[in-house]
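Since the structure comes first, as structure tokens, the remarks are kept for the end.
Of the protein chains in this complex, all but one are displayed in their positions.
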Amino acid sequence: MIQRSLTLFGGLFVLILVVGWVMGLPFTSSRLVEAAAYALIALGLNIQWGYGGLFNFGIMGFLMVGGAAVTFISYPINPDFWGSDGPMMLGRALLAFAIGALLVLAARQAHRVGITGKWKGALTVLAWFVAYVLYRSQLDPAAAYIESAGGGWVGGLGAHPVLGWLFGGVLAAGIAYVIGKICLGLRTDYLAIATIGISEIIRALIKNMDWLTRGTLTVSPIPWPTPLPQNYQAGGMDIASSLLLARAGYLVLALVILAAVMWLISRAYAGPWGRMMRAIRDNHIAASSMGKNVTARQLEIFVFGSVLMGIGGAMLVSFVQIFDPSSYQPINHTFLIWVMVIVGGAGTNWGALFGAVLLWLIWVISEPLSKAIFDMVSYWSTNVGWGAIPEIEARSAQMRVFVLGLVITIALRFAPKGLIPEVVKREG
Amino acid sequence: MPLIELKHVVGGYGGAPILNGVNMAIEKSDIGVIVGPNGAGKSTTLKAIFGLLKVTGGTIEFGGENIANSLPDKLVPRGLSFVPQEKNVFTSMSVEENLEMGAFTRKDDFKATMAWVYEMFPVLGEKRRQPAGELSGGQRQMVAMGRALMSKPSLLMLDEPSAGLSPRYVIEIFETIQRVNAEGVGILMVEQNARQALAFATKGFVLASGQNRFTGTGAELIADPEVAKSFLGG
Amino acid sequence: MTEIIFFINQVVISGLVLGCIYALGAIGITLIFGILRFAHFAHSELMTGGAFIAFLLASAFAAWGIVTPIPTGFVVLPIAMVLAAILALGIDKGFYAPLRKRGAKPVTLLIASIGVTLMVQGLIRLFFGAGSYSFFENEPKEIFRIDTSALGSTRPLVITEPQVLMILVTLVSVIALHFFLTRSRLGKAMRAMADNADLAQVSGINTALVVRVTWVIAGALGCMAGTMLALDVTLKPDLAFNIILPIFAAAIVGGLGQAYGAIAGGLLIGFAETLAVFNWTMLFRPLNAILPDWAQLPSTLALVPTEYKLTVAFVILVITLLVRPTGIFKGASS
Amino acid sequence: MSSDLVIDVRNVSKRFGGLTAVNNCSLSVRRGSITGLIGPNGAGKSTLFNMVGGNIVPDSGQVIFDGQDVTGFQPYQLFRIGMLRTFQIAHEFSQMTALENLMMVPGDQPGEHLLDTWLRPRLVRSRETDVRKKALDVIDFLKLGHVRDELAGNLSGGQKKLLELGRTMMVDAKIVLLDEVAAGVNKTLLNDLASNIERMNRELGYTFFVIEHDMDLIGRLCDPVIVMAQGEKIAEGPMAEIRANPAIVEAYFGTPVEAV
Partner (left out) sequence: QDSGATIGFIGGFTGPIESLTPPIFAGAELVVSQVNEQGGILGGELSIISADGACDATAAAAAADKVINTDNVTGVVGALCTGETIGAFNGSGLSGGVVFISPASSAPTLTTLEDNDLVYRTTPSDALQGVKLANLLLAKGVNDIAITYVNNDYGKGFADALAAAYEAGGGTIAANLAHEEGKADYRAELGNLVASQNLVILAYANASGNTVLRQAVESGNFTTYVGGDGMVGDDLLNGIDAAAVEGMIATRAGAPSGAAVDIYNAFTADGFTANATYAPQAYDAAFLMALAIEKNGSSAREGLSAALREVSSAPGEKILPGEWAKAKELIAAGTDIDYEGAGGALDFDEAGDVDGIIVELAVEGGSFVEKGLID
């Protein structure tokens, strides 16, 4: 098994070299940065699914949250907003939110003053309603004001992007905690669709809260944690080296984070924590009877995985320097990650890592690859006398999904448990 | 010619073989009982006959033909029937549907057989509309037996039919088995209620580590002090 | 009265049609899930592919000059369904059967089906391009505008011919499927296999046959759903892919493996989406006459703004699952 | 409240749809006893166990454990206050080895907490060594040594039952609920197990609450024996007394059973 993994990683390394050779180093280095971010996200999913058996299909939501977080923290301050009445109005909305939350909490404690049963239920619903109206009554005008006169949107805080990544993780954790509290009781496929639903809700919110996220108008350019190529160029460096240097800097940062995360989770999974998680995944009824607090542990693992997703999502956004809510689609932000983990091998960190890098590279080269194939076919058919393929660019671009699909199905066919499958841990 | 005859059967689940040369022969009139320690390969023997795992050596002759490695959907119509040890009912289907599934390969009318099964296990008749998954452990065992009998087999293989049954039903099941046998169905079963089962068995096999350790009539095995001590709990 | 007719047009008919589309798609998904225990993501491509098959046939009919009383799309549907069933069998044989044989987990099959989705999408675009087509290029789409002035309404009741047919077809196919599953031998064998494949095998059920039947039904139903959808709007390469998530939501809310559940789930999601953004002022406008000035209804009184439409459907989904964790009709789980 | 009762079930009922599986049933288990629970199939024994063990919540009534009302407690909470159970249909962790199945049982292992794993590796390691040693002892005792690295899902039916029983030996519990552990276990091995149960009871003070259809085993181990039928307790007493009751013999044993 070790041998097989080594071979596969060797192969992957060769693939990277080939891509580097054909596509050039600057291009390859930025794809590797993205691959590292995806690897982090895939590790997050691997924790949730591979370790915990939690069917999280709401990855897109966590990526978006991470991305939005990085804009809050690292985008430059928007003086127009801070100079307007916006902060005051938002403060009032926050206050209204707090009051609403208190109301709801109070209603839920109503049994202490003797209100129970249906009455308590009614009171709680009423409290929710009042809280909602109260909050909206403050927020809506604030939002409208900010969007029109208050600087357009709140802007960022101008802090270091790495803080933004951390905030992305924290925010994702908070949301995961709430989602987990609500949904983790659901069984596999039901949990999957519930999480899809929640991620769609998150997307709708982020996409439409223009005052907070600029919505479809997009936020850019988002600063890098490491020097940009332009910074090097300002120092007189030529374009090619500045690109390489800048991207290498980002890559190193991403790899350091990835390595640290790998080390932490591998260590935990190899020990009793991992054993407990596998037991819960395997048979939660028995695990519960053996004293494991299944609900709390699943929540723990869900939050833990989501943190990585949030950080990974933030890293991606920082890297491309633009946060565009419209570009988040379940197919390439949720399902692609699943493909990475399953093709790589659920339950093994090296598998998830391998799957992430491999799939990302394949996704990237699928376009030139399918173009090359089409060119060949077209050349051949021209020679045979059938004429060239019309609209070859469009068709080959559209066929890249075919290439990806083909790789997925072939990989699974020959390695249904993933290319680097989880091995049974033999203790003896 | 015996109804079924295993000659030096070797087989397993892919790794090291579990069965290392099992021999047994059952006549139409026989009740064969396999006993032995846990993990001896008793269930594996039955599965091997039923084509559920790969037989790599030896022959299994049924009605004079080698049936090693043929699949259940061929074996059931030929008169073999099997009750596995675990997961032997369709939990989401009603009791009656479970029985119908037992008769799946039959083309004729099976109403009479079903009535006979209900007669044998009245409690199933009461619960015929209830999903089998909601039955108690013993009730499930009855459903499983009933399902197997629905195909009117000539050889009925049972993996621990009495496990989990209350004493009263153990007696009844064993009586039923003898009755079924009296109607011309050969029986091959695995039992841990060994003494009770061997008491009426015409053939007994003691299996250990995938090999025959002792073979004889039921009475002979019970009488053998060595067998009694090592395998029947003294 | 005008308001009520408006409500019927905007909510009742529209929710029903949308619900039927979701339901038709969800039936296939629920069935595959019931038997093979995996979420068949590529069902959307069976739908789209089936619709394209029907479209080709309909075009051929038109080219041969065959004129039919109901839309040609419906007339060719049986043939298209057969072809789609064959397509489904082929997909299973090529992609899922090898995985099943090697004991792959449901999630692996799910991911493989994502692979299939991508491949089929690529192929459809390769052959048909990215544009859209209409079943009604050669014949008009019949729109019934039922005059309701007798009831005192100034608006007609509007429903199109494909919509009427769609509602009928959905009903019939669900009932047929239900009877098939609960009454016929093969149907019961399918359920038995869904329940416990090993025991089904031990009972002598030809499991390979059951799997084939499942794909035949799924392919045929997918083709039907896709064609209906294309008849109602237009035919394009991402026809069903765009709505696969609500379809899954419908199957799951209804309870996986439950044919009736698919209907219930489809209608629930359909109506939720419709009602979420419905402007209640339109219905209660007559009240303005009796309400005092300060309490006049605002010009829009909707649950959420239109851009949050999907949100409401999913909120309902989540709430339903919290109340009934395996769906309205107690579904299965892998 | 009599503190010599470990378990005191008071008027619990459980309905499944139209069927009342357990009907207003009250019974108790004395500390230090090996209490047997017998009754025809479907009498509601396992359902009662499930309610005591927290796997299902009773529709009405209370479960008192060691003087504390534990109705509605989660299984893991009950485990932590000293209640351990086995399942009639083995609930093994099928994708884990037999040994791991046992090693995961002990509670509060420091290695099960992320921070400890990361920050206190030495502590984790030493505890892990103890746990492994204990698990190896148990597995050898159960004669499963040769399959300890086999996936539990691949074990034979009886071996799974043994594993189920083995879990109860991994920790010190105040009470162990055994749901038909003997079914499918070879009689010779069962004799050893019975001896062990007796020893644990005598020497370590474990209390056992045992559902069993094997009358030999019940007769050998249990005093008192409680008889359930149709969701209700119909008798309680020493085995000899139960066997002398013609109604029970008729309903449960089918034919008079000669004394062993």
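When the chains are written out, they are named A, B, C and D in that same order, and each has its own residue count from 1.
Rule of thumb we're sticking to: a contact is a pair of C-beta atoms (placed from the backbone, for glycine too) under 8 Å apart; a residue touches a chain by one contact, two chains touch by 3 or more.
Note that the structure is a prediction, hence the values are computed from the model and not measured.
Trainee: Who does the absent chain touch among those shown?
Mentor: Taken over the complete structure, the missing chain's partners among displayed chains are A, C.
Trainee: So which of A:229, A:249, A:271 or A:291 would be touching the chain we can't see?
Mentor: Considering the complete complex, A:229 is the one touching the chain left out.
Trainee: Based on the whole complex, identify which of A:246, A:287, A:301 or A:315 touches the chain you can't see.
Mentor: Of these options, the touching residue for the absent chain is A:246.
Trainee: For subunit A, which residues lie in contact with the unshown chain of the complex?
Mentor: Those residues of subunit A that touch the unshown chain are 23-24, 26-27, 30-31, 34, 207-208, 215-218, 220-221, 228-230, 233, 239, 242-243, 246, 316, 320-322, 324, 326-327, 329, 364, 367-368, 390-391, 393-394, 397-398, 400-401.
Trainee: Which subunit C residues would touch the chain omitted from the figure, given the whole complex?
Mentor: Within subunit C, the residues touching the omitted chain are 6, 9-11, 13-14, 17-18, 21, 125, 129-137, 140-141, 143, 145, 155-156, 158, 160, 229, 232-234, 236, 238, 242-243, 270, 273-279, 282, 299-300, 302, 305-307, 309-310.
The rule is simple: only the chains that are shown with their structure count from here on.
Trainee: In terms of CA centroid distance, which chain is the most far removed from subunit D?
Mentor: C
Trainee: Roughly how far is subunit A from subunit D, going centre to centre by Cα mean, in whole Å?
Mentor: Between these chains, centre-to-centre, one finds 45 Å.
Trainee: If a residue has to touch 2 or more other chains to count, which residues of subunit C qualify?
Mentor: Within subunit C, no residue touches at least two other chains.
Trainee: Of all the residues in subunit B, which ones touch at least 2 other chains?
Mentor: In subunit B, no residue touches two or more other chains.
Trainee: What is the shape of the graph in which nodes denote protein chains and edges denote touching chain pairs (line, ring, star, complete, other)?
Mentor: Contact pattern: a closed ring, each chain touching exactly two others.
Trainee: What pairs of chains are touching here?
Mentor: Final set of chain pairs in contact is A-C, A-D, B-C, B-D.
Trainee: Applying the document's contact rule, which stretches of subunit B touch subunit D when the two form their complex?
Mentor: Within the complex, subunit B contacts subunit D at residues 13, 36-39, 42-44, 85-86, 123, 134-139, 159-160, 163-172, 192, 194-195, 229-234.
Trainee: Taking the touch rule as given, give the residues of subunit B at its contact with subunit C in the complex, in rising order.
Mentor: Where subunit B meets subunit C, its residues are 50, 52, 71-73, 75-77, 82, 84, 87-93, 97, 100-102, 104-105, 147, 151.
Trainee: Could you pull out which subunit D residues touch subunit A in their complex?
Mentor: Within the complex, subunit D touches subunit A at residues 53-55, 74-76, 79-80, 84-85, 87, 91-97, 99-101, 103-105, 107, 109-114, 117-118, 121, 124, 127-128, 131-132, 136, 148-149, 151, 167.
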